[in-house]
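Following: one structure in structure tokens, then a few remarks.
What you see is the complex with one protein chain gone and the rest in place.
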Amino acid sequence: MYKVFFLMIAIGFPLSVLGSLLHWPVVLLFIIYCLTIVALASFMGRATESIAIHTGPRVGGLLNATFGNAVELIIAFFALKAGLITVVLASLTGSVIGNLLLVMGLSFFIGGIKYKRQTFNVFDARHNSGLLVFAVLVAFVIPEIFSQEMEPKNTYTLSVGISIILILLYLAALYFKLVTHRGVYQTSDTENEAVEQEEAEWGKKKAILILLLATLAVAYVSESLVHTFEEVGEAFGWTELFIGVIVVAIVGNAAEHASAIIMAYKNKMDIAVEIAVGSTLQIAMFVAPLLVLISFFFEKPMSLVFTVPELIAMVTAVLLAIVISNDGETNWFEGATVLAAYFIMGIGFFLL
Amino acid sequence: MYKVFFLMIAIGFPLSVLGSLLHWPVVLLFIIYCLTIVALASFMGRATESIAIHTGPRVGGLLNATFGNAVELIIAFFALKAGLITVVLASLTGSVIGNLLLVMGLSFFIGGIKYKRQTFNVFDARHNSGLLVFAVLVAFVIPEIFSQEMEPKNTYTLSVGISIILILLYLAALYFKLVTHRGVYQTSDTENEAVEQEEAEWGKKKAILILLLATLAVAYVSESLVHTFEEVGEAFGWTELFIGVIVVAIVGNAAEHASAIIMAYKNKMDIAVEIAVGSTLQIAMFVAPLLVLISFFFEKPMSLVFTVPELIAMVTAVLLAIVISNDGETNWFEGATVLAAYFIMGIGFFLL
Partner (left out) sequence: MYKVFFLMIAIGFPLSVLGSLLHWPVVLLFIIYCLTIVALASFMGRATESIAIHTGPRVGGLLNATFGNAVELIIAFFALKAGLITVVLASLTGSVIGNLLLVMGLSFFIGGIKYKRQTFNVFDARHNSGLLVFAVLVAFVIPEIFSQEMEPKNTYTLSVGISIILILLYLAALYFKLVTHRGVYQTSDTENEAVEQEEAEWGKKKAILILLLATLAVAYVSESLVHTFEEVGEAFGWTELFIGVIVVAIVGNAAEHASAIIMAYKNKMDIAVEIAVGSTLQIAMFVAPLLVLISFFFEKPMSLVFTVPELIAMVTAVLLAIVISNDGETNWFEGATVLAAYFIMGIGFFLL
């Protein structure tokens, strides 16, 4: 698996550079960029894992919490720089519904085909449910609704206020999980110990170097990628919205998607759910507000105001995910239900 | 009880035919039609039960899942044929809120007056909660919201896509319940065995014949019924919406309503809840999408786009039903709460 990714980088990255210089057809470039980023993302993930093991669970948790969605953050950063606010908001939406519905749905479905009933930690699920409701139903819905009766300049002020609160609460959640309530809600200690005693794949220095190089490469390719969206959209008949919600989100999350599904197949449902929901929360409580704050330094500041279809897609995805995961138990049919919701939204965004 | 229904048919059906030919006053005809349909529906229900017992639980489950709301489907079919799309959507809404709030409310209330605390299977309740959120909060809300920013022709395409997904997931739910996870979540085996060993009231052939005849008779009367709506509305000061949401829904579901309440009174809460919620899901995941697909062959295709009041009524009904039934326990006050919600919606639709 990793050899394939290594090959993809070894071939894809030079082609990315060459193709940009030689002005190859945009659709071809788009495909090369996407595959290269997916491969680089998997290396970033492995490097982060290794560093996390070296630095211990606290710093490691912090690292995962900041670098876990680095690829999306980087792509969104360059899209923001290019003034493509629509694409950025769409890709955030896509990450939320992609993680909650596509990743969780595939995990439940594929895991459920092998095992009749799978279980995961109910305490974590409920903790996460509260945060999902907070982030999506409160922090995303309020600016949407309030901005409709607000002077435009106040909308950005409100977005900044909400973004700061989101990031502070995200940090508080880490403090809660890694410091004050570490292990308090653990049900299966042995399994967790096993995870913690895992050996690092790479030495600390090597891992840091790989993380650095891969991040730089992702940044380079992402900057090129965002400039292909317009032409690719025209070529395939896709709107900016569809590219953001479906395409960018899948490219940005591909590596995580794969590991969640593998974990589900190994009956480690706790980890699969943690990847899906944890990644959603990271997007909603860290990446999205950070982009709002960063956009202050760009030409067009970005408010936390999604389109109504985006918001409704996220809100219904959250409610479905909460009701489905509420009992800490899954089966193939729950997976099918969640996947069906993703397909409905996908068709909707395609036709919009 | 059944003798009364038999008499109602023996008198009502000839009167229906005669009255249509002799052009009796429309309001009188409307009442005759409604009572005749209610009586016929009870015979269809009994016939389906008998056939289900003969064919065993799998085919029987499938039969119940398709014929359980045959009356609504037939009435809606003729309303659709007559171009009364407003009435069709309204009657679907009415079936959803009627089953979830009126039937469940009456069951909880009347059962709760006799018994201090009643319980039902929590696993089924949670399984159903997921489907309710999927069907109503995702599959009904998405086309409503997305269609507002969509070209009209795409709205029907989206509705067709969603309808196919809904029917596929409905079939998957049956496969899950009747095949892969049959009995997995059962708590009270004995009671269920007892149900399965029940003796059929009628022989297989007799039951099929009765089902066939009753269905044909319902179809005949329904076709006449839908043409009375306009004049009846004028006579009573009812809008098409009110007729659809309250009147048609109660007529179409009367037989089920009665059996759910009887079950609650006998402290068989599992069955009462299964009738109420199962019927709601059948309407939302089978009848409604089937009508969307059928409407393709009629003059006016019907999109899955409800009015905003209809949608909000269904969404809030689902959320209330989920929160109330989440703990697998009921009492008279929970019934009163759910009924109060139905009355509020009833007043709302009356004044609209």
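Chains: A and B, in written order; residue numbering restarts at 1 for each.
Criterion: contacts are C-beta pairs under 8 Å (C-beta built on N, C-alpha and C of every residue); 3 or more make two chains touch, one makes a residue touch a chain.
Everything numeric here is computed off the predicted structure, so don't read it as measured data.
Of A:53, A:73 or A:162, it is A:162 that touches the chain left out of the display. Check A:141, A:200 or A:308 against the missing chain and you find that the one touching it is A:141.
The omitted chain makes contact with just one of the residues B:6, B:236 or B:343: B:343. Summarising the interface, chain A meets the missing chain with residues 123, 126-127, 129-131, 133-134, 137-139, 141-143, 145-146, 148-150, 154, 157-158, 161-162, 165-166, 168-169, 172-173, 176, 180-181, 184, 322. Considering the complete assembly, chain B touches the hidden chain via residues 116-117, 307-309, 312-313, 316-317, 319-320, 323-324, 326-327, 331-334, 336-337, 340-341, 343-345, 347-348, 351-352.
Criterion: only the chains that are shown with their structure count from here on.
A rotation of 120 degrees, rounded to a multiple of 5, brings the CA atoms of chain A into register with those of chain B. For the pair chain A and chain B, the distance between C-alpha centroids works out to 40 Å.
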